[in-house]
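One protein chain is absent from this view; the other protein chains keep their places.
== chain A ==
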């Protein structure tokens, strides 16, 4: 069954029965328990769940930053599971973009240089039209020559988004990209991400625990205790919150 699905061209990233176990013996933590999920091309998907539910772990496994204990992960038609370091580096360079919660930029480079970094590392020239589009979308104007330390948090995060987008990766993974920002800067970053999906067909998978942030996505996947427990399309902050409350009650009942 996996082989047939793997050929599906509208899937950008896929997890198949992924287990992730940290540590051994007493200290063993099962972070993911048989997660299977598909992330469609050109869609903005949010992964939600309470703290410690395994969101970051799932994202790391999907992006090839961490190995899975069992199961399989694929990005596009590349099977990530089992790739060596050079394969993973190539994957990260060519197919995946990253946005982290903090420490996203190199302090020694200007904003512009930071944006172009993945391309320079790969030794590729930016697609001029796309590059201009991205730069215009970031909306930094004349501050592109500045160092990160001279930019606000929101501006820095937008630079990080632009950097993730400029190489046109298969998927952009974002781990709580607005976690460190005030709500206005956060909204700017999220709007930027949504535009890149709506207007340019970029695929984005975003981890968050903020219902408002999740409502910018096309689809929300809910994680609890290492398993996918629910799913929501065309979310609004209210519907996300409702689902979370419902899940809380459920897990509360389960706990009794």
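Assume contacts are C-beta pairs under 8 Å (C-beta built on N, C-alpha and C of every residue); 3 or more make two chains touch, one makes a residue touch a chain; residues count from 1.
We adopt the following convention: contacts and distances are computed from a predicted model.
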{"item": "From \"Ferrous iron transport protein B\", \"Molybdopterin dehydrogenase\", \"Aldehyde oxidoreductase\" or \"ABC transporter permease\", the hidden chain's UniProt protein name", "value": "\"ABC transporter permease\""}
{"item": "Touch with the omitted chain, as defined above, among A:21, A:83 or A:117", "value": "A:117"}
{"item": "Omitted-chain contact residue, chosen from A:14, A:43, A:60 or A:158", "value": "A:60"}
{"item": "Touching residue (missing chain; options A:79, A:109 or A:187)", "value": "A:109"}
{"item": "Missing-partner contacts on chain A, residue numbers", "value": "56, 60, 65-66, 85-86, 89-90, 92-94, 97-98, 100, 103-109, 117-118, 120-123, 149, 163"}
